[in-house]
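With one protein chain removed, the remaining protein chains of the complex are shown where they sit.
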Amino acid sequence: MPDQARSIAPQSVRRIGRSLLLTVPMALFTLLLFTPALREPERPAKLAALITWAFMMMLFFQMMRTRQTYRWRRIFFVALGFLFPVGFIWDLIALRGSMSIPVERMLSGDTPFCFMVIPMTLIPAALTRTIIFPGSILPTPSNPHSIAIMAALWILATVILGKAWCSYGCFFGGLDEGFSSIPKKARLRKINPKWRLAPWAILVAIVLLAAATYEPIYCKWLCPFKAVTEFSEVRSTQTAIQFGIFNALFLGLVVVLPYLTKRRTQCAFFCPFGAFQSIFNWTSVFDIRINKEKCATGCVLCQNHCPTMAIDPSSIAGGKMLSTCMRCGACVDVCRKNAAVWHIKGTTVGIATERARLLYLYAAWVFASMFGGAIIANSLQKLIGLIV
Amino acid sequence: MNRWKAILGYTAAGLTIAVAVVGPLVWFGIFTRAASKSSLQIDPVYTGGAPARTIARDGYQIVVYKPVPKRAPLTQTGAFVQVVWKPASALPATVAETLDLDGDGRPDCVISFQAPREPRANLRVTAEPLSGLVQPMHEVGKDSLSSLIARVNDTIVVRVPLR
Partner (left out) sequence: MGSLTEALVLGLGSGPVCLAACGPALLPWLGAEPRELRATSRLLGLFLGGRLAGYLGFAVVAWAAGMALPLDLRLRTLIFGLANLGLAGLLGVSACLPHRTCPMVASAREPRLYQIGAAKRYRPPAAVTLGFFTGLNLCPPFVAAGVRAAATHSLPGALIFFTAFFVGTAVWFIPALAVSPLRRFRSVPTIARMAMAVLAIYYAYLGVVGAASWQLVPRQSAQLVILISGMVTHA
């Protein structure tokens, strides 16, 4: 565009043009992903696919236009977190009339596999070549969420995202992120940073106990999200206690504490899978760094806004996030000095940061559309089916 | 050196996008095929173990599985033997079988239960030990993974706890 024309065209128009241009490849690719659903003869499936596609593309466009990541990603993630249980519970009620897993499902290998089980299966699998989960290794008509499929998905996500799985993939994390977004200010501000180590302790405990019991201990006793998915039939004192624990943990860690602290307390201070995923944070080529030259001492806006307390004075001084960073982008968006920046490993910190963000978002949003988008569409289909 | 590192970094970033785009098309198939060829299996506490022998009856079969030992030191699920009657729709109203569970030629227990036609009916099983191998069961439903009776598809699955 000639200089004169460029100076005449308002910046907003140029920005919208640029944003549209950047969104088009994503839109075309995700349209391809949703084409099978768009071709469904049933109207709810078609509508759900179309709405989801438009929703994902609108968010991506806004990420391009505003050059902000966190708040748009959060909208997607919260939608995923709240809609996943809708579709999941719907399917359970339709199939067996209850959220509880009857023992018959366990015996027939029809229990859908959850990625949370992965750390617990490793030692027993290494010792005895068996998977301590009542599912099926390969997908079956009655259980498409087989161990192989979910493990493959996890490996793919880890290669692409590292611990950004907790910001773009985990279909549970959106719940506590949603509740943490409700209040304007935190009521509980002082949190002992040593609580960040609790997920590691729980990970150690459940991995060791799984090896000693050959049972998925976390699923049996500690998973808060049993409250919104499925759980063992309550047929004994033990299962009644387990049921109570799930609901108490869900209420406390996923609803109340996020509301009071404006942090993702379940993810930051409890989830052992998050700790496990931190081990693989190095696999992703994208990260967030702090440009120490630009960082104003004592600002700590990034530290205060990080939903998982993955920034502390030592990490700021070192120019890096802690290994628990979920790459949600909150720190980058809130930093007034443009000191917290997106970064590609091997490149110079602070150079071409928007390019790094774009490349990261292309990878992350493709994954999010494929995985989270499919879940959102499935749940929306159920809801639209009630109306249409 | 810095330039080469940056080139590598951008290349890796591009490859990540390529993996995100193309990966799902090829990766799931590759991984599933590898999983099917691996020797990994579901823990026998859930599957009941491997079949040991089949006993033919009038219109149905009884499959006795190999004993599943206590899997781990701290597990709450004890040792058991799984016995499956199939098809459940061909069973008489009352089933009472004397069975040799460990294949030594001597009967170990008598298993008895009612087999109603209604698939959702509650089932209860009684096992009377005839040897020191088996623990008694009296009107047991779905007590635990090592002591239960359940209708799974068109089969009746009984698990008898062992000493």
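The chains carry the letters A and B, assigned in the order they are written, with residues numbered from 1 in each.
Quick note on the criterion: a contact is a pair of C-beta atoms (placed from the backbone, for glycine too) under 8 Å apart; a residue touches a chain by one contact, two chains touch by 3 or more.
Bear in mind the structure is a predicted one, so any value in this text is a computation, not a measurement.
Within the full complex, the chain left out of the display is in contact with A, B.
Which of A:Ile132, A:Ile202, A:Cys335 or A:Ala368 touches the hidden chain is settled by the complete complex: it is A:Ile202. When the whole complex is considered, the residue among A:Leu83, A:Leu175, A:Ala211 or A:Val228 that touches the unshown chain is A:Ala211. By the touch rule set out above, subunit A reaches the unshown chain at residues 123, 127, 192, 194-195, 197-198, 200-202, 204-205, 208-209, 211-212, 217, 221, 238.
Counting the whole complex, the residues of subunit B in touch with the unshown chain are 69-70, 72-74, 135, 163.
The rule is simple: only the chains that are shown with their structure count from here on.
Averaged Cα coordinates give subunit A a centre that lies 32 Å from the centre of subunit B.
Residues of subunit B that touch subunit A in their complex: 2, 5-10, 12-14, 16-17, 19-21, 23-24, 27-28, 31-32, 35-36, 39-48, 71-77, 141-143, 145, 148, 150-153, 157. The residues of subunit A lying in touch with subunit B in their complex are 29, 102-104, 106-109, 124-125, 128-139, 147-149, 151-153, 155-156, 159-160, 209, 211-215, 233, 235-236, 284-286, 344-348, 356, 359-360, 362-364, 366-367, 370.
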